[in-house]
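A single protein chain has been omitted from the complex, and every remaining protein chain is retained in its original position.
By written order: A and B. Residues from 1 in each chain.
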Amino acid sequence: MGQHDTYDAIIAGAGHNGLTTACYLARAGLKVLVVEKNDWIGGAAVSRSLHEGWTYSNCSYVCSLLRREIVRDLELPRFGLQVIPYEGGATFTRDGDYFAYLSDHDALRREISRHSARDADAYTRFSQTVIRQCRFIRPFLLRNAPDPTSLRPRDLQEMLYLGRKAHGLGAHELNETLRFWTMSIGDFLDEHFESDLIKAHLAGSGIIGTGLGVYSPGTAYVLLHHYMGDVDGSIGAWGFARGGMGAITKALGDSFTEADGTIVTGAGVEKFLVQDGRVTGVALDNGDEYRAGIVGSNMDVKRTFLKHTDRAALPDDFVTAVERFKIRGSSGKLNIALDALPDFPAAPKGAPFLRGDLHCSTTLDELERAYDDWKDGRWSSEPYFDMLIPSQIDPTMAPPGKHMMTVFVQYAPYDLNVGGVRSADNWDDIQRKAFADAVFDKIEQCCPDIRRHVVHAEIRSPWDIENEVGLTEGNIFQGELTFDQLLFNRPVPGYASYDMPIRGMYLVGSSAHPGGGVMAAPGANAAREILRGLGRRRAMPDHREPLGAEA
Amino acid sequence: MAKSAKIPQPFAVPIGLVPTPLQPRLEALSQAKAWAGWAGYITARVLDNVEFEYFAIRNQVTLFDISPMHKYRITGPDALAVMNRLITRDAAKIGIGRVGYAMWCNEQGMVIDDGTIFRFGEADFRLCCQEPMLTWLLDSAWGFDAEIRDESEAIAGLSLQGPTAFSLLAEAGFGDAVAGLKPFDLDEVEPGIWISRTGFTGDLGYELWCGWDGVLALWDRLWAAGGNWGLRAIGGEALDIARIEAGFIAAGVDFQPVHGAIRLGRGRSPLELGFARMVDFDKGHFNGRRALLAERARGPKHHLVRLDIGGFRPADGALLYHKKKKEVGHVTSGIWSPTAKRNVALAELRAPYGGAVKGDLWAEIYVNLEGQWDKRLVPVRIEDKPFFTHKRARATPPNRF
Partner (left out) sequence: MSAARDFDVIVIGAGHNGLAAAATLARKGRRVCVLERSDTLGGMAGNFSPAKGVTAPRMAHLLYNLNPKVARDLGLGERIPLKTLALPSVALSPDGNHVVVEAGKARFADGRAHPDAAAFAALHDRLTRFAGLLAKMSENPPPGLQGSLLDPAKLGELIRLARLGLGLKRLGKVEMREFLRILMSNAHDLLLDEMGDGPLAGLLAADAVRGAFAGPRSPGTVFTLMYRMGNGGNVALPVGGMGAVAEAFASAARAVGCDIRLGNGVAGIEVADDRAVGVLLDDGTRLGAGAILSSAGPMPTLKLAGIRHFDTEAVRRLRHHRCKGSVAKINLVLSGVPAIPGLPVDLNRGRLVIAPSVEYVERAFNPAKYGEMPTAPSIELLLPCLSDPSLASDGRQVASAIVNFVPPAPDGGWTKARRNALLKTVLGVLEQYAPGLSGLVTQSETLVPPDIEALTGAPGGHWHHGEMGFDQVLTNRPANGMARYRFGVNGLYLCGAAAHPGGDVTGAPGRNAALQLLRDGVA
C-alpha cells in the first residue's frame, strides 16, 4: 500500500502548463503536489540526453510564445531560463538557390526583391496584417474565453470586453479580421505574394501541428499561433532556450519547489478519484494515492476523461463532446546527433540564416500534396520540415565541433495506413525507418551529405510522441486549432473556463483556451480560475487589460 | 521557376547598409563619421558640424546626396489616368517639364506617402518618394495600359540648395540652361542630366538627376565650381532644420505613412495635414476620394499646424495642452530656428484644437540641465506662414546670392 498524503491541490502532469498552474498556486500559499508519469519533468518541453554527450529538445524545440507576464511572475530567469533569438531562416530550392529570411530589414528587402521585386513591398503589408492580428489577439490569451450562451456576470463581462475590442476595430478592420481568421494561409499568401518560394517559406507556420492543409480555411489563424509570441518585445521572433526546451520546465520546476511545491516523478495518474461529484484526489499507477480537493489535469481532455476518469462520474453529453474533440496526430520528429556541421552547398559559408529554421518545400502545391498524403494515412512523400541546428548557438547541446539537429516533420499520420489498414499499431521499426528515410531524402535536397554525419537519430512518429509524452495521437497542440475547438468551444462547449463537470477538477493544459504552443497561458488562466474558486483571486497577479483601457 | 544555379558569394544580397555611388566623396569629407541608414543606403547625418552645415544652406550653397529616394517611372497611354487615380491633385495640371508636389491616399483617405511628380512628357511621369511604392503603383496601374518601372537604382540625385546655388551652376556650365527655370521647372540641361528647381529648404535650390553611374562625375563638376560660392557638403540633420523652418512635413515624422502603421487610427488625411488645396474633388475619382468627401463633410479629426513655441528650448516630442490642463496633441518636429531666432515646431492637435480652437495652448517641455531635469509649461501660438520664406527663392532668373 502506498502513500496517502493530503494536499491543497494536485496537478497531474509536469508539462509547462501543469508546472505553471502549480507554481502560481504554490506561490499563493497552497500546498501543491505535481505528479508525473515519466522519470523526468517537462512534458513536451524537455531536454533529454538520448545519446552520450548530446542534448535533444526532443519534442518542442524553439520558444517564442511563452507569455512574458508568466516568465516575470514566476521569476524564470532567476531559475536559469535564457531565451536567445535566432537569426533568420531559409527555404532551399531543388536547383541550388534559396530564399533567406534575414533579420536585417534592408537585406530582407533585397533578398525578397531578388525573387520578386513586387513582393518586397508586399511583405510590409503582410507583416502589417499579421502583427495587427497578433496585437488584437494577445490580450485574449491571459483571460477566459467569453461564453456567449452564459449569463453569468463574468461571462457577460468577457463578452463585453470582446465586443469592445471588436467594436474598437471599426467596421472595416473588423471585416478584415473576420476574413483573416477564417481564410486559408494559402489564399492569404496568394493575395500578397507572387513568388512561390516566398509563399512556401511563410506557409509553414499555418500548418505546423495541424491536420489541415495550406488551403484549408482557418490556417491563417494557425499562423498566428506561431507569430503571436515575441522575444524581448519583438513580435513574431523565435528563439532557443539555452540548454534546450527543458530549460523552461526546469526553471518552472525550480520556481515551484522553491515555493515549497512537491514533485513526484515516475508514477502517472491511473485514476482521478471522485466522490459525490467532487474530486478527492488521484490514484497513481504505482498504487500510491494522494488526496486533494483541487485537482488539475495537464493531460489533454481526451486522456483525462476517457482514460483516467470514471465515466459514471461524468455527464453523458460531456463524454460525447470529449469523444468528438479532434486531436489529430499529424507531425513527426527527428532528433539527430551529427559528428560535424553538415554542408549546405547553396548557402554562403557562415550564412547567419543557417542558424535559423531551414526548409525544403518550395511551393504551396507541394505543401498541399503533403497534406493529401496524410489524409490517406501516409506520411508525406515530400514532407514539409522545420529544421534547426541549435548547437551552433547553444554550446550546451553537443560536444565541441559536434552538432544537434532537430527536424520537425509535417505530415505524419497517427493511424498509419499499411496495405489499406489504418492503425497506430502499424508504426513499427520498419515503418519508422522508412519514414525517416523519406525525411532524409528530402533533407538531402539542401544538405546532400547529411546521412554521412549522423551519429544517432531518434525517430518519433505521432504514436511515439503519444506513448512517451502522453499527448493523444501525438498532437502537439492537445487538440486541433480549428474554430469549432477554439475560444468558448475549447475544449468543449460549456467548459471553456478550466473547471470541469467534476467539482474541484480543472483542465490546465493546451486542450483548454487559448490552446497549444509553449505558451503557458492555459496553465496561468487555470490557476487564476482555481484561486477565484477559492475566493483568492488576488493571490496572483492579474494581467487582464481593464475594460476601456484598450490601446 | 527556372533559375540558374549560380551561387553568389558570400551572400546573394548585401547585408546591412550599402553605399550610394557618392560614398567615396562623402567618406573623404566626413569629419563627424556620423552615418545613418536611408532606404538601405548609407547617408550622412552630419559630415562636419550641424550648425555650420545649416548656415551654409541659408547663406551659401550646399550639396546633399538624395540618391536613396525611391524613384518610379510611369509611362504608357494610360500614364496620366494612373497618376490621377493615384494622387489627390490633378496630374493633368502638372505641365510637361514641371514638377509637382503630391500626396496619395488609401481607400480611407489616409496618406500613404507624399512626394514629387516629374512630368517628362504627355504620358511620362516620375514619382519620387520616401517609401517603397512599387507594389502600390503596380496595383494602382492594374487594368491600365501603363508601365511601371522602378528607377531607384538607375537614377541618382543631388540636392544643391542655398542662395548661391544658381551662381555655382553657372560656373559649372549650367547657367544658360537653368537661368530661365522657374520654381518647379524641370529641364534636361545636357544629355542624361536633368535639373529641377526644387528642394526641401524653402530657399533657392535645385535638384540634379542623372544616371547612377554618372553622379560621381556630376558631383565632382559641381565641387570644382563651388570654391567661389562657399559650397559645403552636408548631412541630413542640417537639412532637417531647414525643412522645418520652411514648414515642410516629413513622412514617418509629421505623419505616419499608413501602409507602415501597425496600430489602427495612425493614418492621417491630406485634410488633417493641412493640404486641402492638394485635393481636387472635381477631377474625377481618385483613391480615397469618397472617404475624403465624407471627411470634408464631417470635419477632420486632427490638425497638423505650425507652432511658435515660447522660450528658447526646442520642443521636439512635447505634449500640448489646452488651458494647461487638457492634453490635446504633441509636437511632431521641433527645433530652435537659427534664422528666425524662434523656437518653432510642427505639431498635431486633436480637433477642434488647432482648427476652431486656436488659443490658450501650451507645450510641456522637459529640459535636461547638466543632469537635472526641469519641466516647463510654455505658451504656443499657431502660425499660418512658414517660419522661413525669402523672395530670392522665387526670383527668376535667380540672384547671384
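Some observations on this one:
Note that contacts are C-beta pairs under 8 Å (C-beta built on N, C-alpha and C of every residue); 3 or more make two chains touch, one makes a residue touch a chain.
Everything quoted here is computed from the prediction, not taken from an experiment.
Taking the complete complex into account, the chain left out of view touches A, B.
Set against the missing chain, the residues A:Asp428, A:Asp484 or A:Asp542 yield one that touches it, A:Asp484. Only one of the listed residues, A:Ala9, A:Ala120 or A:Met183, touches the absent chain: A:Met183. In the complete complex, the residue from A:Arg68, A:Arg164, A:Arg311 or A:Arg324 that touches the missing chain is A:Arg324. For the chain left out of this panel, the touching residue among A:Tyr215, A:Phe256 or A:Tyr411 is A:Tyr215. Touch with the chain that is not drawn comes from one residue among A:Lys31, A:His51, A:Arg369 or A:Arg432, which is A:Arg369. From the set B:Gly95, B:Gly227, B:Gly265 or B:Gly284, the residue in touch with the chain omitted from the display is B:Gly284, counting the whole complex.
Summarising the interface, chain B meets the missing chain with residues 81, 84-85, 106-107, 136, 139-140, 142-144, 284-285, 287-290. Along chain A, the points of touch with the absent chain fall at residues 148-149, 167, 170-172, 174-176, 178-180, 182-183, 187, 190-191, 212, 215-218, 317, 324, 326, 365, 368-369, 372, 375, 482-484, 488-489, 493-494.
Operating definition for what follows: only the chains that are shown with their structure count from here on.
The geometric centre of chain A is 47 Å away from that of chain B, both derived from CA atoms. On chain B, the positions that touch chain A within their shared complex are 1-5, 7-18, 37, 39-40, 108, 132-136, 138, 150, 259-264.
Per the touch definition, chain A reaches chain B in the complex via residues 93, 95-98, 100, 102, 104, 106-107, 109-111, 113-114, 117-122, 124-125, 128, 131-132, 135, 168-170, 172-173, 195-197, 345-346, 348-352, 551.
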